[in-house]
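Please read the structure below before turning to the comments.
A single protein chain has been omitted from the complex, and every remaining protein chain is retained in its original position.
Right, subunit A next:
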Amino acid sequence: MAEENRKIAFICSKGTLDMAYPALVMGWAALGNGIDVTIFFTFWGLDLINKHRVDHLEIAPVANTSMKMSLMGLNTGNLGIPNIMGVLPGMTAFATKIMKDKMQKLEVPTVREYLEMLVDGGAKLYACKMSVDMFGLKKEDFVEGVEDIVTAGDFMDMTEGAQIIFI
């Protein structure tokens, strides 16, 4: 089969709830289709594998032009959430709760659970050394299954021949 050796590598550079999911969903689909998966977490993306942060990822309504009032189930069409409202205390937590509730309804696993599934399915997770040093993190800060802290050069070596997706 031509797919036998197909490899995909994701670079996760964002730590918001909405940007956590693309690599998880696509990585899981790739594993299901017999594709090797490597995920490299860098910069804010480290929040996804930081065991103190992974359950507290958020989405902020401020300056998010895609987030409309209708997300709250109101029939308001394209009316956005005013930025002036978004700055009020609690709005980020509120938006996050709405999104998490929606995902739970669709039986989408949490980020922590998704990572476990990926590791169990054979995906390899790595943390970016420069970011780890910058944020003062250690291997113990990461969820189980993170293989190692590696440099950008290591990442290039281990993803030879892979399709690379930057998120």
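Simple rule for what comes next: contacts are C-beta pairs under 8 Å (C-beta built on N, C-alpha and C of every residue); 3 or more make two chains touch, one makes a residue touch a chain; residues count from 1.
Just so it is clear, contacts and distances are computed from a predicted model.
Per its UniProt entry, the chain excluded from the display bears the name "TusE/DsrC/DsvC family sulfur relay protein", taken from "TusE/DsrC/DsvC family sulfur relay protein", "Acetolactate synthase", "Urea ABC transporter substrate-binding protein" or "Multiple sugar transport system permease protein".
In the complete complex, the residue from A:Met69, A:Met117, A:Leu137 or A:Ile167 that touches the missing chain is A:Met117. Of the options A:Asp55, A:Glu107 or A:Glu140, the residue whose C-beta touches the omitted chain is A:Glu107. Per the touch definition above, the residue from A:Leu31, A:Met67 or A:Ile81 contacting the chain not shown is A:Leu31. Mapped onto subunit A, contacts with the missing chain fall at residues 3-4, 25, 28-29, 31-35, 107-109, 116-117, 120-122.
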